[in-house]
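The next block holds one structure in the form of structure tokens; read it before the comments.
A single protein chain has been omitted from the complex, and every remaining protein chain is retained in its original position.
Per-chain residue numbering starts at 1, and chain names A and B are given in the order in which the chains are listed.
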Amino acid sequence: MPIFIQKTLYSLSLLLGVTFISFMLMVYFGPDRSYAIAGKNPDAAQLEEIRQQLGYNQPLTSRYLGYIKDLASFNLGLSESSGKPVARLLAETIPTSLLLLLPGFLIGNLLALMLAMIAAWYKHSWPDRLLTNLSLLGVSISFLIIIIVLSTWLCTPQGLNLFPSRGWRVDGLSSWLTYATVPSLALIFVTVFFNLRFYRALLLDEMEQDYIRTARAYGAGPFAIMFSEALPNTLIPILTRLLFSLPAILVSGSLVLESYFGIPGIGKVSFDAIFNADQPVLNAIVSLSAVMIVVVTWLADFIYPRLDPRISQHLVVR
Amino acid sequence: MSSSLNQTKPADPIFFPQLGVLVFFGLIVVLIIMAVYPLPDWQVISPDRFAGISQEHPLGTNALGQDIAARAAQASWHSLRIGFIVTICAGFLGMLLGLVSGWYAGRWPDATILWLTGVMEAIPFYLFVAAVAYAFRQLSWSMELAMVVTFWTTMTRLVRAEVIRLKQRDFILAARAIGLSPAKTLTSHILPNALPVILVQFSMIFIAAIKAEVILSFLGLGNSSTISWGLMISESTQEVIAGHYLNFFSASILLFMLIYSVSLITDSLQTRTDPRQGVA
Partner (left out) sequence: MNQPNNSTGVHATGLMKLWPSQKKNQQDRVGLNNLDLIIPAGKTFGLVGESGSGKSTLALALLRLIKLDAGEVWIDGQAIHALDEKGLRNQRQHMQLIFQNPLAALDPRHSVGDAILEPLVLHNVGTAIQRRQQLQNLFELVGLGRTLASRYPHQLSGGQQQRVMIARALASRPSFLIADEPVSALDAPIQAQILNLLRDLQTELGFTMLFISHDLAVIQFIADRIGVMYHGQLLEQAENNELFSNPCHPYTESLLTAAGASHQSAVVNPGKQQQEINQGPNSCIYAHSCPRVMQKCRHHEPSLRYINKSPPHWVKCLHYEN
């Protein structure tokens, strides 16, 4: 139990650091809201009063403490551009993003795993080398280019014109397919090539193990070995990796996909918030994703501490 | 079994490891040609919109009649500059912190650095860049600053792990036994031995910086006073719908060439120094 407490405390200290940095960047050095609130041509006394109300005159520490208190009590404030409560904004848009991203993310990873199995089985012979070369090629193509090529090809009169090029009016499977197919294809492409070599290395390591060599020597076939021996033993690192890439996909992936395809998800919301300097929204997104990442790390630390030195080392509290 | 001892080294999984160097030099040659070719200024707007390939405009013009080749050349230098600045600053910062952290593993400098690493990694990158860009909006290099501040963490973790691994080797004890100070031990024994890992990570940072710059400028978060691949691609999204591909292809092919060649070079570097391959 002490280790559990230690790690939890450590995770909390990480959160403290993250919130401090986001406070400094977005509140302390962030936009001065007094002018916006005061309207045109305010006089000095008015401004001063507003600044007083916003707490701008208080010392740094008490402002920071107030900031944390608001976050912890989920008091996220109102969006400045739309006037909606931030919490509601998030509640509306996060499901959209999940609907948009999760299927492609999962399919992409499954596909990567399948291809990695093929590569690992045919280690060092042509299927393996082909896949390795392809994946190097694949990761070198920018996500943007994939999106643009796919959407030009599938969504414009220049190409096949099968899908709408923008928008999101989803109320069922067929409408989901209409709007989500092209973004998902782009996501699948990136996910496959991003993960293929990692999974291959993982499976290869496992195939070096004695028990698999023995199984092979006794003539067990590729399916038997892969699905009943190698896969179960690599499941934990695979799951950990999935968990770890989820926050990044949700925040960064959605930012690009949703702003390009005009989909009203969390990425679009953050995109708009960035350009309107909508501080309460940005704050909420940064803090929530940081919490998510810290929680994932904290979880992974218990599931599987030894996946990769980059992951395992960073939560060892001494 | 003696046969397993004499196993031949498996073939390099990459078909043509030399291809990376080749593509890289190809890119440099293209850039040099662009630099010496008498191109119009990249900013000049002309009525000659969407011109095709011609002697005057080797890659045609865009929607504003600007010369694409000139813009591509300018954008390439811009990307390379950002790539190098970020790589050098973030790489060295990460290396330094990794060395300190690894050397003092388990003590407070290490704990502090690890904590900082954890904090930086928990902040979503693009939002962080946006916030930095806003907070330091007077600075023209706020994007570079944001990348430097976030891209050092993996380097630190890797170097730290490497230092911890190397510290237990006998030759470090032997260095101490002849009276070498910790600082000299780090620079003359640990650093050279950690170099393969460090070099690979330097090129990883380079790739990440180039990719991030493209996406940030595409999103409109970049430096708008100059042209970049991301901006070109962003412009071209409207053009490709109308069937004008030159702008898009110029930027994306250059971008691809750079990333692919650096990835190939990194990959062969990694294969060659991987301890499991039995070299080094």
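FYI, contacts are C-beta pairs under 8 Å (C-beta built on N, C-alpha and C of every residue); 3 or more make two chains touch, one makes a residue touch a chain.
Note that the structure is a prediction, hence the values are computed from the model and not measured.
The missing chain, though absent from the view, touches B when the full complex is examined. Of the options B:Gly26, B:Gly52, B:Pro109 or B:Pro192, the residue whose C-beta touches the omitted chain is B:Pro192. Contact with the chain that does not appear here is found for just one residue of B:Gln18, B:Ser181 or B:Gln238, B:Ser181. Residues of chain B that touch the chain left out of the display are 169-171, 173-181, 184, 189, 192-193, 280.
In this section, only the chains that are shown with their structure count from here on.
Centre-to-centre, using mean CA coordinates, chain A is 21 Å away from chain B. Interface residues of chain A facing chain B in the complex, by the touch rule stated above, are 10, 13-15, 17-18, 21-22, 24-26, 29-31, 123-124, 128-129, 132-133, 136-137, 139-145, 148, 152, 156, 158, 165, 247-248, 251-252, 255-256, 259-260, 270-271, 274-275, 277, 282, 285-286, 289-290, 293-294, 297, 309-310, 313-315, 317-318. Put simply, chain B touches chain A in their complex at residues 10-11, 13-15, 106, 110-111, 114-119, 121-128, 130-132, 134-136, 154, 157-158, 160-161, 211, 214-215, 218-221, 230, 233, 236-237, 240-241, 243, 248, 252, 255-256, 259-260, 263-264, 267.
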